[in-house]
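The complex appears here without one of its protein chains, the remainder shown in place.
Letters A, B, C and D name the chains as they come in the text, with residue numbers starting at 1 for each one.
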Amino acid sequence: EDVTLRMAYDADPVTLDIHEQLSGGTLQLSHMVYDPLIRWNKDLGFDGRLAKSWERVDDNTMRFHLREGVKFHSGNDFTAKDVVWTVERLKKSADFKAIFAPFSEVKAVDDYTVELVTDKPFPLVLNAATYIFPMDSEFYSGDTDDGQAKDEIAKASNTFASRNVSGTGPYVVTDRQQGVRITFDRFEDYWDTESPGNVDEIVLTPIKENATRVAALLSGDMDFIAPVPPTDLERIRKQDGVHLVEMGGTRIITFQMNQERVEAFKDKRVRQAVNYAINQEGIAQKLMKGFATPAAQMSPDGYQGHNPELKPRYDVAKAKELMKEAGYEDGFKITMTAPNNRYVNDAKIAQAVASMLAKIGIQVDLKTLPKAQYWPEFDARSADMMMIGWHSDTEDSANFFEFLTYCPDADSGVGQYNSGNYCNPDVDKMVNDANLETDTEKRAKMLQAAEKAVYDDAGFVPLHWQNLAWGARDGIEIEPVLNVMNFPYLGDLVIEQD
Amino acid sequence: MALLEVNNLDVRFAMRGGEVCALRDVSFSLERGERLGIVGESGAGKSVAAFTILNLIAKPGYIAGGEIKFDGTVLNTMKPKALQSIRGNRISMIFQDPMMTLNPVLTIGAQMIECLKAHRRISTKDARAIALHKLNQVFIPSPEKRLDQYPHELSGGMRQRIIIAIALLLDPDIIVADEPTTALDVTIQAEIMELLLLLCEKHNVGLILITHDLGVVSQVTQRTLVMYAGRVIEQGPTREIINDAQHPYTQGLINALPQMATPGSRLNQIRGSMPTLTKIPAGCAFNPRCDFASDICLQEVPNFVGSGNCKVACHMVDAMVKGQPWTPILTDKPVTKTVPLPEVNA
Amino acid sequence: MSQTTPSAATASATTPKTNSIVVPGRWQRFRESYLIYSFKRDWMAQVCLLIFVAMVIGAFLAPLIAPADPYDLATIDIMNSELPPVWMEGSDPDFLLGTDSQGRDLLSTILYGTRVSLLIGFGAVILQALLGVTFGLLAGYMGGRVDAFLMRMADIQLSFSTLMVAIVVGAIIKATFGGAVFSDYALVLLILIIGLAEWPQYARTVRASVLAEKSKEYVDAARVMGFRSRRIMFRHILPNTLSPIFVISTVQIANAIISEAALSFLGLGMPETQPSLGSLIKSGFDYLQSGSWWITLIPGGVLILLVLVINLLGDWLRDVMNPRLYKG
Amino acid sequence: MSQAILTPEQRLATHDSAALGETLVEIRDLEKRFSLSGDFLEQLTFEKGRLRRKQEYVHAINGVTLDVKRGEALCVVGESGCGKSTVARTVMGLLKPSGGEVCFDGTRIDNMPPRDLLPYRRRMQMIFQNPYASLNPRMTIQQTLEEPLRFHQPTLNNGEIRDKIEDVMRSVGIDPDWGKRYAHEFSGGQRQRISIARALAVDPEFIVADEPISALDVSIQAQVLNLMMEAQEQRDLTYLFITHDLAVVEHFGTRVAVMYLGTLCELADTRSLFARPRHPYTQALMSAIPRLNDDKANHIRLEGEVPTPVNLPPGCVFHGRCPHANDRCRIEIPRLITTDTGQVACHAVEEGRID
Partner (left out) sequence: MIAFLIKRLMHAVLVMFVISIISFAIQDNLGDPLREMTGQAVSEAQREVMRDEMGLNDPFITQYLRFAGNALQGDLGTSYFYKQPATEVILRHLPATLELVMASSLIIILLSAPIGVFAAIRPRNWLSRLFMGTSIIGISVPVFLTAILLIQVFAIGVTVDWFPSDTQWGSILNGMLSTDGGMPSYGRGELTHVAGSWSSGFFTADGLWHLVLPAISLASIMLPLFIRLIRAEMMEVLQSDYIKFARAKGLGLGRIYFLHALKNTMLPVITVGGVQIGTMVAYTILTETVFQWPGMGLMFLEAITRSDIPLIVAYLMMVGVIFVVTNTLVDLIYGLVNPTVKLAGKPA
């Protein structure tokens, strides 16, 4: 009998074209329908998938040996030319081109060998390779009946690729009703015959409302749900017949202090005072129900830049002292804006931060906005403190710095999300250097130093890393296939049969 | 024995402020084929009397005493089912406003046929034939067509004729007509009254005609009952009452008609107005408006006196000088209410 | 008795023995009115009024009687969050009804929240009434094109629920003032939004009763006197349409409070920093299943109670005043 | 001082001769129609495969010409819906006529702007049928009476106004002390007297009374009629009195106008009309009055149904029900002809077929 997994996410994939948008949803889909060259394992190391093995040829070149005998859903054979075609397409994608910009060339050495070439030494070649889900170049070449190129990437219109899919992955899309349901069947010719996965059919239903999603699991309508809201963790833990899997996440939630708008924030002591005033532990415990790891830096544990010395420094007395030193004993008024439907408990966190700041005399005028309206405000830097959460697309520390703490520069685009205008050229330099360093250990040292420097500067207010949680019916062994990146390898999922 | 006998009828309304008596001690009788008129000013209790005959008084009203005897059986204690078989069948009613009496969403035919079917085991076809026949009797032009029309497609006079046809449908013994023509024009009123009279005479149907138009009463009825504030104050043969009223109120009513005065001269008016039910004066209810009122009128409710056919409830009948016109004192008191009643946004 | 001439009759009437009749004053009239009469006999109405007045007083005296000021962020400690009400285990006697997820005292928050809800309810209804009564009067009195136009507008607006109109109006307001201003003036704006969204209810009711009044002859009498339209509309007709307006107002206050709650539930209402009952329910909604039911159910209960007593009072008023309301 | 009430003729005769018979209100070819078809879209119909605009009207008045002489009480009678009220309301300026003109004291008033009309408003007043609807229920009697005074005579001070109101209230038999009461505290007859007081308060010359007594009981009718006659006497009033009660007309009117379906069919002074009705409709009307003293109704039965004012019949509007109608009546609209006693619009009378 067929084994079916009924699962609910908060959203279904926006498109079937995995190059159209770089988002969690797309990657989750990618891992079901496609296989990457290599993929992250639980220890944040790499496992080969379509690449059997790889080696660094020189500082600028990485060579991948591809698996043979792999078939696409369309029946086409998988070869090196598909990899080349895919990387080329990635470089055209608005969302992915940044990740693949360092690669100057991708070469098919023979049918089952490809090389990725960079101009400069580049330490993150393997990170980037996790984004290469080779597409069926034959399937996507040519024009459709109405004269559209099959490989076209477009956000606002219906392309061939957004409706049709041919990958090498464990599942084939059989039915898709956007916003309602998407159904997958196990790919019969799947190459990975060693995979323990025994699920024949997956039905994915989007359930946006947290409570309803949890209710669906509890009432037995769903086998597997994600995400689980912090408030319901306890319930799922307690309930018989279902279980919960939690992992420390990699998305950092922060507040940025705008130095251009607020004179006081130019003073390092004030910024430090703000950091001392905030009780990350309290937020993580009370608001997030332990569903977050208090943070004092951007890089989560396991990233190269993670500096274990940096600890949250909650100390209201110290904060008050610093305020006094800086001449702001009586405090001042600021505005704060945060989204209210972007991050877990975002608005509640902002409120808590506001009341914590009130205790050292900083009166906060807080507004929370839905994300669609929040981003334009954020781009306009319209408040003195703004919330931003960040997940590193490359699963690497440098990405945090580039977007969040670099001195903003409109031309190169760095510091795009640095709404605080924090600028420390030394830190920027450290990270730049690290990005040319291919020696992992050296590179880690450099990045950790950068984290320390920002910490000392109190360049922003780190709050916590948002944890991840999945709920499932007992007998669905999700734990082995889950990871901190939040793309479950469902191809390997085992459902216990009784 | 009279066909219909009403004895000492008391009807009350349980209002929020307490009970009010709409009818007190009302007695009259009707012989087979007799035509009786009930006159009185607005609020005298004429309609209540009419509804009570068929025990149609709706909550909060109820019959507090007395009995209504029809053909030997007492109606007011009858089981609802049995009463139903008398309503519309042996006693039927005609209401005041022909525009409101017919159900606007049912065809004339349906409303006639259902009435027949409620009382007779009869096929729809036969019922239709009877209905047609009755429509012919009331001189409705092209009756066939009318059966399928809705009330709003007909004029007021036509509707009232249809209501008469419905009243006659089952050849009743008595028709109770509550102001059947007040909503109609003079010419049509004359027509309808003539028709009613004709049919009643032809089929020997008893008629209780309620109206405030003394002219109509004088033309149609044989006997007349005058009501004031819930009581009968005078009754007797119509001619006698018109020509020689005994009660000061009846006299006043008749004398106030413009026909009774020389054109252009002052009319003989009764001062004041009828009391509301909640404010009925002690003694004779008419005493505040009466020029002949003496002490006894302020204290005792008068009993019927009178010889032969005419009966009148007045203490002063004998003391009165007949034909004395009324003193025109214009100023009177406003209606003061003891119980505030809801203001009705009509 | 001799026949008196009319003039003599008039003269004799000038010396009436009616000095004994005292014309009641306004207050006495009110006390003797049917309204008070039936109020005294209806325990349901009395209980409802009592609860309602208690809630109103509690809400508006909140700054005096509430144990804490939920707007003063400095007094809030996250470590106090989600404490249960005193009758449960693990509670803190300082927080009678427990605390919410931020550690705010729930009792105080509810008192302040009720105030916000009531302000919005009353404010919106006043606005609706102003707009609706004016438009309804105009439409009913002027008739013709004015009537057709205004009623068509009302129709179109009624084709969308308050929610949708609120979303659209909210967006327009944001367009005009900028998104950030919204939360600063959320109270005023919600009053505006709900007021703008529901004026047709009034307009239709008022129009219906204006049409009924207009056909009455006292209006013709006023026109015959040569009074100007404005005077006739406002001095003669308006006072006579007051009782339906009064009755519909109670229902509309209840509706406005519910609308606000619904908007807040969808995240389009009061910000969580200045919570109304609706946003309190919403903010506690996430905690319902995790066991901290009081954060959402206590404000929910208060909301239901408030709306219920207003509705019951409205029902009673309708029974007493007996206006033939436009039902739509 | 003891003075009997005078007959209408006597009343006319006692007026000083200059004013006597002089025309106060002149109604010329008055027409009024009401559209039935609503707005443009509702007028569209689909006929024979094409879209057409079709407008329907109620022809409430079709060319009525009437003079009201100073000091008289001109009664208008006719069936329900024949346009009596419409004539009254048009004369009062409550409706704009669709054709014809209305003159008051020699000045045309039907097309005057409201501002200029004000002085005339004061001189003409109206009394309505329904005593329960004609007083504003939210105003005290005092307010009801004061308002027109203050509006039309802004120069009066409070004391003068109070005196004046006391005067009128007494003259209609209402105790001035009750001014603080509201209308619902009064009975129908009292309310009607208050309405009359309101009309009298501004000292009008001309009063239009639209069935002022038909909603009242017989005993109260007498009170109100008496009051109106007294007022006429004391204030030299002119009445346009609308009613369908011919007994009242006979008692009260100096002249009578009989209307049928928006047209005037007969106009004569009361005495002669009752003595010798000329128009067949008038005759039918007369015969229908229930008299106290004759035992059997003996009225002229009219055949057929009253036609609707929407689709007016061609020719004489009465021909469908007239026992004397001939072909001419079915084609040609009769014009008013002057007879020895008044005016009548009937071919049969003109031709001498009926006398």
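Methods note: a residue touches a chain if its C-beta (ideal position, glycine included) is under 8 Å from a C-beta of that chain, and two chains touch if they have at least 3 such contacts.
Bear in mind the structure is a predicted one, so any value in this text is a computation, not a measurement.
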Taking the full complex into account, find the residue in B:14, B:74, B:118 or B:296 that is in contact with the omitted chain.
B:118
Tell me which residue among C:258, C:280 or C:298 touches the hidden chain in the full complex.
C:258
Candidates B:52, B:76, B:101 or B:287 - the one touching the absent chain
B:101
Of A:155, A:266, A:429 or A:442, the residue in touch with the unshown chain:
A:155
Tell me, which residues in subunit B touch the chain that this view leaves out?
51, 54, 56, 58, 84-89, 92-93, 95-97, 100-107, 114-115, 118-119, 150, 152-153, 163, 166
Residue by residue, what part of subunit C touches the chain that was omitted?
152, 155-156, 158-161, 163-164, 167-168, 171-172, 174-175, 179, 254, 258, 261-262, 265-266, 278, 281, 285, 288-289, 300, 303-304, 307-308, 311-312, 315, 327-328
For subunit A, which residues touch the unseen chain?
14-15, 21-23, 94-96, 98-99, 155-159, 162, 177-180, 205, 207-209, 211-213, 215-216, 218-221, 341, 370-376, 379, 390-391, 393, 403, 413, 416-417
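In the analysis below, only the chains that are shown with their structure count from here on.
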Chain closest to the middle, measuring from C-alpha centroids that were averaged per chain
C
Find the geometric centre of each of subunit B and subunit C from their Cα atoms only, then give the gap between the two centres in Å, rounded to an integer.
48
Please report how many Å separate the Cα centroid of subunit A from that of subunit D, as a whole number.
89
So which stretches of subunit C touch two or more other chains?
3, 6, 9-10, 13, 16, 18, 21
For subunit D, residue numbers touching 2 or more other chains are 137, 173, 175, 178, 181, 226
Using the touch definition from the top, list the residues of subunit C that touch subunit D in their complex.
3, 5-10, 13-14, 16, 18-19, 21, 23, 148, 216-218, 220-228, 236, 239-240, 242
Seen from subunit C, its contact residues with subunit A in the complex are 72-74, 76-79, 81-82, 101-103, 174, 179-180, 182-184, 267, 271-273, 283, 285-292
Would you pull the subunit B residues touching subunit D in the complex into a rising list?
41-42, 141, 155, 157-158, 185-187, 189-191, 193-194, 197, 212-216, 218-219, 242, 252-254, 256-271, 273-274, 328, 330-332, 334-337, 343, 346
